[in-house]
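Read through the structure below, which is laid out as structure tokens, and then see the notes.
Note that one protein chain is taken out, while the other chains of the complex remain in position.
Read from first to last, the chains carry the letters A, B and C; within each, the first residue is number 1.
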Amino acid sequence: MDFNIAHEIHAFRSEVREFIEAALPADISRRGRHDYHSRRDDVQRWMKILNKRGWSAPHWPAHLGGTDWSPLQRYIFQDELRRARAPVLDRCGLDLLGPVVCAFGTPEQQARHLPPILNGDLWWAQGFSEPNAGSDLASLKTRADLDGDHFIVNGQKTWTTEAHFADWIFALVRTDQVAKPQAGISFLLIDMTTPGVTRRPIWSIDGANTLNEVFFEDVRVPIANLVGQAGHGWSYAKFLLAHERTTSSVVSHTKRDIEQIRHLATLAKTPAGPLIGTHAFATKLAKLEAEVIALEWSVLRVLHASEGDAAGNSVASLLKLRGSELSERAALLAAEALGDHGVAAMPLSESDDATPKELPPIEDDEAIGVSAKAMFRRAATIYGGASEVQRTIIAKSILGL
Amino acid sequence: MDFNIAHEIHAFRSEVREFIEAALPADISRRGRHDYHSRRDDVQRWMKILNKRGWSAPHWPAHLGGTDWSPLQRYIFQDELRRARAPVLDRCGLDLLGPVVCAFGTPEQQARHLPPILNGDLWWAQGFSEPNAGSDLASLKTRADLDGDHFIVNGQKTWTTEAHFADWIFALVRTDQVAKPQAGISFLLIDMTTPGVTRRPIWSIDGANTLNEVFFEDVRVPIANLVGQAGHGWSYAKFLLAHERTTSSVVSHTKRDIEQIRHLATLAKTPAGPLIGTHAFATKLAKLEAEVIALEWSVLRVLHASEGDAAGNSVASLLKLRGSELSERAALLAAEALGDHGVAAMPLSESDDATPKELPPIEDDEAIGVSAKAMFRRAATIYGGASEVQRTIIAKSILGL
Amino acid sequence: MDFTLTAEQQALADSVHRFYEREYSFESRKRRLASADGFSRDLWRAIADLGWIGAALSEEDGGFGGGPIGNALIMEGFGRALVLEPFLSTAILSLQTLAHAPCSAVRDRLLEDIVAGKVLVALAHGETAANGDAEYVEAVAARRGAGWTLQGHKSLVLGSPSADVLLVTAKAEAGIGLFLVDPAAPNVRVQAYKTLDGCRVGDVWLDDVVAEEALARPGSGLAPVLRGLDHALVGVCAEAVGAMSAALTLTRDYVKLRRQFGAALSDFQAVQHRMADMLVELELSRSILYQGIAGLASPNEQRIRAISAMKAITSSAAMFVGRNAVQLHGAIGMTEDYAIGHYYRRLFVIAHLFGNESAHLDRIVRTPATFWPAVS
Partner (left out) sequence: MDFTLTAEQQALADSVHRFYEREYSFESRKRRLASADGFSRDLWRAIADLGWIGAALSEEDGGFGGGPIGNALIMEGFGRALVLEPFLSTAILSLQTLAHAPCSAVRDRLLEDIVAGKVLVALAHGETAANGDAEYVEAVAARRGAGWTLQGHKSLVLGSPSADVLLVTAKAEAGIGLFLVDPAAPNVRVQAYKTLDGCRVGDVWLDDVVAEEALARPGSGLAPVLRGLDHALVGVCAEAVGAMSAALTLTRDYVKLRRQFGAALSDFQAVQHRMADMLVELELSRSILYQGIAGLASPNEQRIRAISAMKAITSSAAMFVGRNAVQLHGAIGMTEDYAIGHYYRRLFVIAHLFGNESAHLDRIVRTPATFWPAVS
């Protein structure tokens, strides 16, 4: 045991920080202070800049466009991106699909699909959940029937993040109606412009559209778009979900929230001076900070643990559970820092030309998006395995109950 | 709906308050400020005083030594007793056994057993729980076999409150080994001095002995000591447990705790003045107070509801759940108000001659007993139906889940 | 003391129930929310015709003498159905402020017009820097001739985008006064926006605005506003009780229906226990609401503590029940198309309105009083 930080790690963080400071365009950086869903064109511009530096997918294998950074270095990179309020990258392509194609895709699939992801040219959506198959994916119904060299896909996906942006979707589909539930599932790449694909936006309580329903009606998908072996989709999905053991802690996001809260509470006036100086608020922030520090050191423990390390794995399972709770708490505290205007809806349109309308008088970029974020984060303990499911996993797999 | 307090209620409270102020002996009152298990002789002296006034069991029928007070008046009476730091009366005799004997006892049983309870002459213990029948009473094993005009009792009871004091015990025993579990149980009164009865004290983590194990080995109990019908013990036990719908909120105790906390925190010094003036402590106390007020108004709702009133009953079920939580919170906050000395053990012997030994320098009567109380109250959410059981009851019986 | 409804109260509650059952389908509410006002002026007139606006007011002020319990019954029902009409801002906050203001011809006429549903009034009192301190006012009033000029910025003014009249607090040397301002007058700017639940509110700027009349002269303007706020706090807490109650019912129905891993959600003990805790929070909120109503009649410090205890408990309960109602619904609870998300957003707004939990705990701390409450 040794908790000193190696010199190279310091140097690496400096290198990353200096690059981002120099490379992040000022207008994107300003909009990043809004701290809400990033605009697609901002994300794309930024991904091209990162890609030029070779840093748009550090966690991919180096020969496929990634890096050979250690888990700690990758964490620091993400941490610095959050700190600089850079746009949040296309997670579906980079973090979810990418590693699967790297590991199980054919060389042709890798050559065709990976470069546009790295460069932000093409965007992906994840088509897993269905109306009656949420946490319980094995019961999914969307079917893909072979017809010559094509699959014919029919069915419906829901809670499809970013599908309104997406050019492509990777979907779990049932290719074998007879096999046991999990064995009949395959992993298929589908061009969203194929005839028969339609989408319906789902508006959520933060006033935004990030989720969608996607319908498939006799959609013809070339057999070449099957990833890996037919019937093995389930194992690729598990691989994908297990790939990043610390991302679900969203700890860098929450650290960025804390800086935002401190900023807003320093600006906020009260009869007794700035809000940050009032005991009630300062104490809430101090407690949140302490909890985030504990979370971050839990992340560090996992980053330094080898895959097979029992202690490391047992910590990994709590990162989502506690990280999502803190993530919502932070957003609620940020809204509280806005005082009266913390209950104001501040809709930011996702389209490029629209600007916020009917805003309350907000004097600081950081304040815009805060109240919507507080609503959006209500979902943090729901998606990606609800807290109730996480607790059961911890009880059964770690405590052996 | 009308939330004004009737003039007669004000007058009643004044009458009670004035009586207690005049009648409560000064030395008992002083020891009452220790706020911990009362000494048996204090309780007995006080019960005789109350009995002379006719007030030792207000909830019994008037013709058997009780009063015809309304539930609200009975609540106010208890509230004033707590406020005055009067000794806590013999609950087993007055609150648990008494109502059962009043309702189901023979005239002979009533004549023999009720007066000594009213006068504090004889003390009772409750013999329900057994090592393998705690919350799940139907599985109790202690047996009573008929032998002429006596039962022969064999078995073991545990968690027997006050059994080390008790002259008598009322016990659930199995008189029919063949009947269905609940149907074979009878309600029996047993003189603790009968040969074959032995007790073993259970010391608890507050350093005190209030719980005991009681063993029965061929104990001969006259058949005249059977309450009501053989095999109906289960229904008497349910009657007994349901008798007071608001007592389990212990709200008057917690109100008294809040006064104690304020007193202690006013005495406690900090670098910034009295502890009560520090924002962190004052806020915790304010929050506790607000929660206790909400609890007390829930008690008032139940007191004013008729037995069959659905709304009233649904509130009754939460009184124990939330009341026990607040009870422990209050005790923990009182210990916090003592600063360094809040972690000090301050054992008060239950025997009449012992005085506290090896105490930290405590300058105020109110402080003695506080830390032991904090430990004792850890049990508040366990006894009388653990919180987990209460939540299930609420979910099933009120929410219909 | 009596916790059961009188025949009159029951009739009012029933009438409110019939009103929202008739008028407040999910779809019609959605349409109303999307309209320019964010509510229906037709329904407002209907509410006036039903006699609810003046329900709480004394008969000498043109009301029906139902007192705060009447308002609480209405607001609880409105909370259940997420009613949008400006009852809180006009019929409680503004009306009660006026009712406690010194008598004058203007005041009496305004009261009458409000009760008749003819005018919508908004109280422009809160400011961004107040941080939940109801007595804090920075806006300034200066004498000009027979009238006054006002200068300041009022935030989160409920009902202001649709108001015909603004009641504005501002400070002169003698203290805080209460002034009548026409929102269309020169130098008044109302910047409308929506709260998270979709309701329209506004910030109000006064830049050298001429106010002919002082409803209450400097030094006597704060007291009626504080009484108006007391009543409004009771009103939102009653609304919260209604909204929590509806949210709990929706959630119960959902978890009994929805199946996961081969069982109904309601079969899971974690779901059962969470819902039990939600019920406890709801019932404690109802209890402390009654306590708050009783407290309205108490002398100053006792009243402040009673009202703030009520709001602190209710704010915390509203967040707990709202957040968990969405949690137990899962992803569907996050959508616009499902009612539960609307309840959460309203509960979130209520939790923060007129001071959040912290602000009211602070107010209790600042307002010492002897403790041994309830029936003493």
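Note that in this section a contact is a pair of C-beta atoms (placed from the backbone, for glycine too) under 8 Å apart; a residue touches a chain by one contact, two chains touch by 3 or more.
Here the structure is a predicted model, which means the values were calculated and not measured.
A.B. asks: What are the shown chains that the omitted chain is in contact with?
C.D. replies: A, B, C
A.B. asks: Would you indicate which residue among B:F12, B:Y75, B:F104 or B:W159 is in contact with the undisplayed chain?
C.D. replies: B:W159
A.B. asks: Touching the absent chain in the whole complex: find that residue among A:A6, A:A62 or A:L146.
C.D. replies: For the chain that is not drawn, the touching residue is A:A6.
A.B. asks: Would you write out the residues of subunit A that touch the absent chain, in ascending order?
C.D. replies: 1-6, 9, 13, 72, 76, 83, 255, 258-259, 262, 279, 282-283, 286-287, 289-291, 293-298, 300-301, 304-305, 309, 312, 314-315, 318, 321-322, 388, 390-392, 394-396, 398-401
A.B. asks: In the complete complex, the non-displayed chain touches which residues of subunit C?
C.D. replies: Looking at subunit C, the ones touching the missing chain are residues 268-270, 273.
A.B. asks: Residues of subunit B in contact with the chain that isn't shown?
C.D. replies: Looking at subunit B, the ones touching the missing chain are residues 129, 134-136, 159, 202-205, 211, 268-272, 275, 278, 280-281, 284, 328, 332, 335-336, 339-346, 358-361, 371-372, 374-375, 378-379, 381-383, 386-388, 391.
Quick note on the criterion: only the chains that are shown with their structure count from here on.
A.B. asks: From the centre of subunit C, which chain's CA centre is farthest?
C.D. replies: Result for the farthest chain: B.
A.B. asks: What is the distance, in whole Å, between the centres of subunit B and subunit C, each centre taken as the mean of its C-alpha atoms?
C.D. replies: Subunit B and subunit C have C-alpha centres separated by 42 Å.
A.B. asks: What's the distance between the Cα centroids of subunit A and subunit B, rounded to whole Å?
C.D. replies: Those two chain centres are 54 Å apart.
A.B. asks: Could you list the positions in subunit B whose residues touch two or more of the other chains?
C.D. replies: 279, 283
A.B. asks: Could you list the positions in subunit C whose residues touch two or more of the other chains?
C.D. replies: 271, 361-362
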